[in-house]
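Down below is the structure, laid out as structure tokens.
A single protein chain has been omitted; all remaining protein chains appear in their positions.
Here the chain labels run A, B and C in written order, and each chain numbers its own residues starting at 1.
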Amino acid sequence: MSEIKKVVLAYSGGLDTSVIVRWLQETYNCEVVTFTADIGQGEEVEPARAKAEALGVKEIYIDDLREEFVRDYVFPMFRANAIYEGEYLLGTSIARPLIAKRMIEIANEVGADAISHGATGKGNDQIRFELGAYALKPGVAVIAPWREWDLTSRETLMAYCAEHDIPVDFGGGKKKSPYSMDANLLHISYEGGILEDPYAEAEEDMWRWSVSPENAPDEPTYLEFTYKKGDIVAIDGKAMTPAEVLTYLNEVGNANGIGRLDIVENRYVGMKSRGCYETPGGTIMMPAHRAIESITLDREVAHMKDSMMPKYAELIYNGYWWSPERQMMQNLIDETQEVVNGEVRVKLYKGNVTVVGRKSEDSLFDENIATFEDDAGAYDQKDAAGFIKLNALRLRIAANKGRNIL
Amino acid sequence: MSEIKKVVLAYSGGLDTSVIVRWLQETYNCEVVTFTADIGQGEEVEPARAKAEALGVKEIYIDDLREEFVRDYVFPMFRANAIYEGEYLLGTSIARPLIAKRMIEIANEVGADAISHGATGKGNDQIRFELGAYALKPGVAVIAPWREWDLTSRETLMAYCAEHDIPVDFGGGKKKSPYSMDANLLHISYEGGILEDPYAEAEEDMWRWSVSPENAPDEPTYLEFTYKKGDIVAIDGKAMTPAEVLTYLNEVGNANGIGRLDIVENRYVGMKSRGCYETPGGTIMMPAHRAIESITLDREVAHMKDSMMPKYAELIYNGYWWSPERQMMQNLIDETQEVVNGEVRVKLYKGNVTVVGRKSEDSLFDENIATFEDDAGAYDQKDAAGFIKLNALRLRIAANKGRNIL
Amino acid sequence: MSEIKKVVLAYSGGLDTSVIVRWLQETYNCEVVTFTADIGQGEEVEPARAKAEALGVKEIYIDDLREEFVRDYVFPMFRANAIYEGEYLLGTSIARPLIAKRMIEIANEVGADAISHGATGKGNDQIRFELGAYALKPGVAVIAPWREWDLTSRETLMAYCAEHDIPVDFGGGKKKSPYSMDANLLHISYEGGILEDPYAEAEEDMWRWSVSPENAPDEPTYLEFTYKKGDIVAIDGKAMTPAEVLTYLNEVGNANGIGRLDIVENRYVGMKSRGCYETPGGTIMMPAHRAIESITLDREVAHMKDSMMPKYAELIYNGYWWSPERQMMQNLIDETQEVVNGEVRVKLYKGNVTVVGRKSEDSLFDENIATFEDDAGAYDQKDAAGFIKLNALRLRIAANKGRNIL
Partner (left out) sequence: MSEIKKVVLAYSGGLDTSVIVRWLQETYNCEVVTFTADIGQGEEVEPARAKAEALGVKEIYIDDLREEFVRDYVFPMFRANAIYEGEYLLGTSIARPLIAKRMIEIANEVGADAISHGATGKGNDQIRFELGAYALKPGVAVIAPWREWDLTSRETLMAYCAEHDIPVDFGGGKKKSPYSMDANLLHISYEGGILEDPYAEAEEDMWRWSVSPENAPDEPTYLEFTYKKGDIVAIDGKAMTPAEVLTYLNEVGNANGIGRLDIVENRYVGMKSRGCYETPGGTIMMPAHRAIESITLDREVAHMKDSMMPKYAELIYNGYWWSPERQMMQNLIDETQEVVNGEVRVKLYKGNVTVVGRKSEDSLFDENIATFEDDAGAYDQKDAAGFIKLNALRLRIAANKGRNIL
């Protein structure tokens, strides 16, 4: 164990990371700098200041990163239509690289030689934090208390608190939820508890953000999005910043019962895990973005994007946001979005998101050619015969040579 | 134009293909054999017999292909989780290779040297029919009247009918729909009419199968599927054949407002086209199949399937069902499904399909390892440190050498 | 057939394209503009002027495109390490988009409404010319005489010459080669003749450029390349333009018996075809470029490039140089080359190209870490245990659950 002088801790203000502050001070005899970010998790971040002070922390960082989060992380990811394993919108994954980057920036500012976080050794988040940290500051030390200490049960943790004068209501006095949760502007997630049986249905009162489809309004809501370079820049004609867009869509989505998901996913560390997610705004943005792409992107460009997407999503899920390969794919994706401009209308109703219309100055939809009516010669149907004949040639040769395809 | 003696026509019994019968007889001076299939389009096929007879057809084939359609085409495709361009469940595409195969079988039985169909020269269906036909009978001639004749307007077609004594009510006296439609057990599609403006919302009375989510029951419906090798073999414990499964799911799906889709897609011939689809059963099966896979498939196998899926879907969309590359991918996909056994519970409610539980004898979900509680040493969290360090090594070396990732 | 007023013809000055001049004038009653390019085929282009004049052509374009060819087509392609079907360096394919682009530029300058070329209807070149032309000038008409006329045998062609006063020695009086050949600065190709039997060995006197390895010098030649952004900018310290680089490498390669290839390839039109190629310079550049990449590219970036390469090569082979998908891939590839700088030493000897050394300021090779000697703690071998354990976790869980991998 090399000597650590100063460590930047991703600090939520909750009980666990408060214990970590003390444990770092004691175990590494080092100075702890706390960093608390508002990324839209829906809880006040300012109270973390007093708590950190009470633990003797001298350098305290509290940042509002919501705009940066949506603009530089969520939106770029949605340009790729990124979905992990066919279903997961990567709500947790996408927040980690921002935290990692900010921790390193602070480490550089305060001259810290280490970073620390409260993620467990079983999950993906430790990887996302640490790959980011190593990529941005290769000499940094990483301290992951959950992999090191022996406070592995609620009891030992409480005993540690008692012993070290850590007020247990640091957690805010809230009853400990049976679920492990994570929230940011893109989503809230639930793991553990009864969810550890993948056959057990999640209880209605687990969901914290959205009303159920059953309790959503009986009338549909229509929205119209304006896209510029693949991003929503206005809703119903009103210009909005990225964080405003997502905040607004979360509100409308939550009100309409949109964005609940219940899956079993494959973690990078090698185990399967069951998670439930609420991603209201993201669930609305996904088909809407596909809709604006559907009229503005060339077919082969769109297919190439689709063929790359699983890899891109995997990179983000696995924690490789800060990698040259993600960067390289992002540049490619961003370039395709130059022409992804226009309007998309969606209808929201009791959990459903339906695209009902799309239009664009950059549309490649050609009504004159596509029409079922007389096209005045825009398209010569006879061309299709040759097209099919040559596409069939290798199949015909093979059949003639006796190859059996049945 | 080589001399055609006998042609097998895919005959719906409708006006257009009735005109084709006569046109083939006149233009090619050849015998026409009609073939009408029940693939679950929801219309009687038997009436086609009298109509064909009235047109002087001597060899008339009327087949019920519903079981074969679902068992050998729809189910294999769903094992791949095939979706074209992120949204389309390939309802039309998947029926064509079966029609092509049956036409060729009949051609071989009756000694025909050609096949014919009523698909236009602008669409994908001509390609799907013809690639299949060429692959299965490389010497066959193909006659595609819409690419050859000059009956390109409603008026000229009607004039032809009058001239050739074809009763115009061959269409069944039904008012001509403003939409071009196609239906089978998997879906019904709509194109043309006001849909040619991609910004125009489809009218509620266009949809023929499903109730709208708004008009669906206020109570959710739960279903439990039993999977064997990736296919549903029972619902709520009741064994069903493939066609029974899909028929039942269509019923339940239609009743619950499930499966409507409105997209702009890229045709193989090179144009964009707007289509609306109802795919009630398929829309239910898709996430359910992913759910059973999520606990039974190895991560890397699942990811490999996902990375291949866009290509597989493209092959089917483009008409290459009867090709060695589709066959090769299918074998790979089918092999992965050996372990895809178990149960999935889904909840249907006003357009929503939600997976709420999954279990399997073949599950790879390991509760002992995944648990947030004490795992009794099943997983050593310390391993994660080395895992992350080595995965970060190339990133750290690059950073140390001055590469900038920001 | 729409009315053609003026057509730009890719004119070699040879007999076939001279016949085409006359045939176009007669058949389409239109003005013919000839375009002859020096792309390094090794024949004088200036004589084409007099021949065109003799045929009554008024607008004659003769261009030296060698620099543009290598700089904007060959070099970008080599940045991708593009190889078609594992072997073919795409020598013919890469010249066609340049010809297409120049034909369209000329068409725009002279106000032509059509282009024409001498490629047959069986090959890939017609596709490459025409896709390029359509992409760059969508309203252009294309006249491909070999697909239209009936001069399909040597005899009918000669008769046409006699009838139309076309001097047969337009071909230069050279004995007609038994092979169909194509040459440019990157390669020369041979098809037809005895090569139509894929089992027949090519005759030694077919090869026109290179000495055989048997006749190459007994002493090896060493070269050192300087790379900037993935391109060779100097050889043995001497700065060279792209065309100079390739010209020089062709010389050295030909002298050392380098670059012969004999393959059966799959054409885009659907048939297999046997071709023999000499690509001396390209055969040297390929492993050298991989060598400079091997020390400068990140592993995952390199692997992503490799996984895309077959698609990129297919695009070029099939004629989609002028497409948004090729453009998109090219941008991605070019970006990766920012760091591909440094030196590579190669040894040439009787057909062999061997990389013997590589170095770079941008190298990611870390001797301190890679060393078999004491690394002073640069790498902690214990990390590997956790790395392996977690990578094995899914395999162990599966084995524990009874999955059989043998």
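As a working rule, contacts are C-beta pairs under 8 Å (C-beta built on N, C-alpha and C of every residue); 3 or more make two chains touch, one makes a residue touch a chain.
Fair warning: this is a prediction, and the values are worked out from it, not measured in the lab.
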Of B:Glu3, B:Asp64 or B:Glu335, the residue in touch with the unshown chain: B:Glu335
From C:Thr27, C:Thr120, C:Thr221 or C:Thr247, residue that would touch the chain that is not displayed: C:Thr120
Identified contact with the non-displayed chain, of C:Val110, C:Val211 or C:Ile388: C:Ile388
Residue of C:Ser116, C:Asn254 or C:Ser294 in touch with the missing chain, whole complex considered: C:Ser294
Residue numbers in chain A that touch the chain omitted from display: 298-300, 339, 362-364, 366, 369, 379-380, 382-387, 389-391, 393-394, 397-398, 400-401, 403
Footprint left on chain C by the chain that the document does not show: 81, 85-87, 101, 120-122, 126-127, 130-131, 134-139, 142, 144, 146-148, 152-153, 180, 191-193, 196-202, 213-214, 218, 220, 260, 262-266, 269-274, 287, 290-291, 294-295, 299, 302-303, 306-307, 310-311, 314, 322-324, 327, 343, 345, 349-352, 354-359, 363-367, 369-372, 374, 379, 381-385, 387-389, 391-392, 395-400, 403, 405-406
Touch residues of chain B, complete complex, unshown partner: 266, 269-271, 298, 300-301, 304, 311, 320, 323-325, 328-329, 331-332, 335-336, 390-394, 397
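Basically, only the chains that are shown with their structure count from here on.
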Maximum inter-chain contact count - chain pair: A-B
Distance between the centres, which are taken as Cα means, of chain C and chain B, whole angstrom: 40
Interchain centroid distance [CA atoms averaged], chain A/chain C, Å: 43
Between chain A and chain B, centroid-to-centroid distance (C-alpha), Å: 31
Residues of chain C touching at least two other chains: 298, 300, 390-391, 393-394, 397
